[in-house]
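Complex shown without one protein chain; remaining protein chains in place.
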Amino acid sequence: MIFSFQLLFEAILFGILLGCFYAAVSIGLSVAFGLLDVPHVAHPAVLILGAYCTYLLGSYGWDPIVAGLALMPLFFLFGIALYRFYYETFEKRGTDAGVRGLAFFFGIAFIIEVGLILAFGVDQRLVEAEYIGKSLSFGEMRIPLRMLLAFAIALVLTAALTLYLSKTFTGRAIKAVAQDEAALRLMGADPVRIKQWAFGIATGVTALTGALLIIIGPVEPMLDRVYIGRTFCVVVLAGLGSMTGTLAAGLILGISESIVLMHFGASWAPAVAFGLLLVVLGIRPQGLFGR
Amino acid sequence: MTGIKRRGVLVAGVLALAIGAFASPALAQQPIKIGHSMALTGALGGGGKAALIALQLWVEDVNAKGGLLGRKVELVTYDDQSNPATTPGIYTKLLDVDKVDLLIAPYATVPTAPLMPLVKQRGLLLMGNYSFQVNSRVQHDMWFNNAPWNVAASWSDNFFKAGKKFNAKTVAFLVADQEFAQNLARGAKSIAATQGLKTVYEQNYPPTTVDFSSMIRAIRSAKPDIVYVMSYPNDSVAIVRSVNEIGVGPSVKLIGGGMVGLQFAPVMESLGSMLNGWVNYHTYVPEKSMEFPGVKNFLARYAKKAVEAKVDPLGYYLPPYNYAIGQMLEQAVTATKSLDHKVLAKYIRENEMKTIVGGIRYGKDGEWADARVVMVQFRGVVDKNVEQFRQPGKQVIVEPAAYKTGDVLPFDKARK
Partner (left out) sequence: MRRLASPFGIGAAATVVLAGVLALGGANEYFFFAGYVVLQFVVLATAWNILGGYAGYVNFGTAAFFGIGAYTSVLLFKSLGAPLLVQMAAAAVVTGLLGFGTGLLTLRLRGIFYSIATVAVIFIAETLMINWRYVGGATGLQLLRPAPMLPFETYTRMLFFIMAVVAVLAVAIARYIEISWIGRGLRALRDTEEAAECSGVPTLRLKLLACTISGALMGVAGAPLPMYLSFLEPASSFSLNYSVVALAGAIIGGTAHWLGPVLGAILLASMQQIVTVTISSEMNVLVVGVMLVVFVVAAPDGILGLIRKLRRPRAAAGKP
């Protein structure tokens, strides 16, 4: 295999871009699972749903990013409905929500998959836009615009969510609900409404990152299975509920995949990511940047 | 509730299953049943759905002509979900419950592989459906593949022949880490070795790879003359895009080879002009040299159905060859007036099959005696237009000589 510092540098650079993409598609889960403790295994399915909705709007001539932004309110409402249902059937009943909640979200994921197959067929779908397939040149180096877009979206989302969670009242309430529900109740806030709101935000954000997904590459209805591992890996690696941690964990995953790919062969890349996850879980279950 | 009662529930469940399996109507003068499974969901679903339309068209046609041996023809189709774990069960059901008369293999190699011992053991005729070297281990003499290739080398030698035009010295390989791709790559590597090409880069990548930028960069810095890519639909798209973004450098004269997906209309349409210059394998393109009798008419009828069913509207890859499976069975049954698998297999082995994809003669291993994998180069493709691919000249056949409709151009030249 070829080795040079030039290539290593490039591997790291592309790892950063890829890592930002991983962070972006995981950040909704970081709120839903990390902060709210909802075992949202349907998150990747919602992500693919977002990608397909973007595709649908794209076929009417919408720009994918615009479409992703436009879908956010819709997905926000969807998230609220989903959480409400989850709350009424599981959290409210109390004990042992874990296993059944997990099973419930798996069911939802399968139903979304089948719905997408019925609506769009099983072919790969992709979108077109001015910035897809182009790149920026820095001397010898050319960086795909779509990866830069992933980079930008990840940074914006991380910053926006971090600020929202620390500066606004609702944001702080969301963080509080994650730590101490009873205390929040004493303050006069309704934890269920707060959680519902937060889950809506998580789902809304996922619409935009779904648009990002289909910008990065083609999607097909069963693609969510690939992302179950990756998104949970990022969120757990990050330590639950930390937005900057999510970004950092995405970067770790992206860079390690990229370096392994360059120097050991691409077929080892997935094992490295999950090996890393196992090691972290074994040594530091609260994640690298956990609370 | 006693243990016995509980056990009774269990037994009842098993029995219910058994009864369901046994129930099959016995009617006199039944139609001729042709059984197969097809990937309608899962990774191969896109191709599978298109192929099914073609088979159904054949059934329509043959029944319009009065059927086979005076009996109607009926297709029994199950979805194997692209999963090899389902096919042994499905085919046993086809044989033992549905009592089909003839069998067609599932689409692609992996779902077919578990069936080979079964058909060999029972001595059954199996019409292969775009699988690759699946019979090499079992050596079943009643197996006939519809795909126009035989040994691994038959896929790639035309690609490397095209490479000879450029006096290529070095080659890079980018290969998906999966069954089919790995087999093909082995063939490609042996050809490259016999041509004295030096391998300067070699990469296997896993099927879940998201971004190919790093690999394309590595290829660029290895400066090969030829890049041989063996990829699956999702990856093919990502690789074409990455090459468009990052560039493979001026050294590369020829790139492509074994990319699955660049034959599918939705992919071709959305990649558009990014495809220009790529040289890739194909089995049928609407060029003058491939105007076999009947194929145009078939494709026109196929296109109508495909649009309704939301599948590939062009149908240049699997569909004509699936129609050909039907034609081969039709020819063999009509000529021998028999449904005996041994008789049919003997006939197919010894005679030329006349189909809408041309005449086919089979070799000993049940693959085409003379392979016909053409290498096409995308030229003058514009964005967002699927209809353009129906005209000749967009996918120029550069090899083999017998079907050639144009000379291969260097990659960067063909992109201008």
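So that you can tell them apart, the chains are marked A and B in the order they are listed, and the count of residues begins at 1 in each.
In the analysis below, a residue touches a chain if its C-beta (ideal position, glycine included) is under 8 Å from a C-beta of that chain, and two chains touch if they have at least 3 such contacts.
From a predicted model like this one, the values you see are computed outputs, not experimental measurements.
Annotation: of A:Met141, A:Ala176, A:Ala189 or A:Ile228, A:Ile228 touches the absent chain (contact as defined above). Set against the missing chain, the residues B:Glu60, B:Asp96, B:Glu387 or B:Asp407 yield one that touches it, B:Asp96. Considering the whole complex, the residue from A:Leu71, A:Ala109, A:Leu157 or A:Ile216 that touches the absent chain is A:Ala109.
Hidden from this view is one chain, which touches subunit B at 2-4, 6-7, 9-11, 13-14, 16-18, 20-22, 40-41, 77-79, 81, 83-86, 88-90, 92-93, 95-97, 110, 113-114, 116-118, 137-138, 177-179, 182-183, 204, 206-207.
On the side of subunit A, the interface with the absent chain consists of residues 33, 39, 89-90, 93, 96, 98-104, 106-111, 113-114, 117-118, 225, 228-229, 232-233, 236, 267-268, 270-271, 273-275, 277-278, 281-282, 285, using the contact rule stated above.
The rule is simple: only the chains that are shown with their structure count from here on.
Listed in rising order, the residues of subunit B touching subunit A in the complex are 40-43, 45-46, 49, 177, 201, 203-206, 208-211, 213-215, 217-218, 221-222, 233-234, 237-238, 241-242, 244-247, 261, 264, 266-267, 270, 272, 274, 310-312, 383-384.
Subunit A makes touch with subunit B in their complex at residues 2, 4, 6-7, 10-11, 14-15, 17-18, 21, 117, 120-128, 132-135, 142-147, 216-218, 220, 222, 226, 258, 261-262, 265-267, 269-270.
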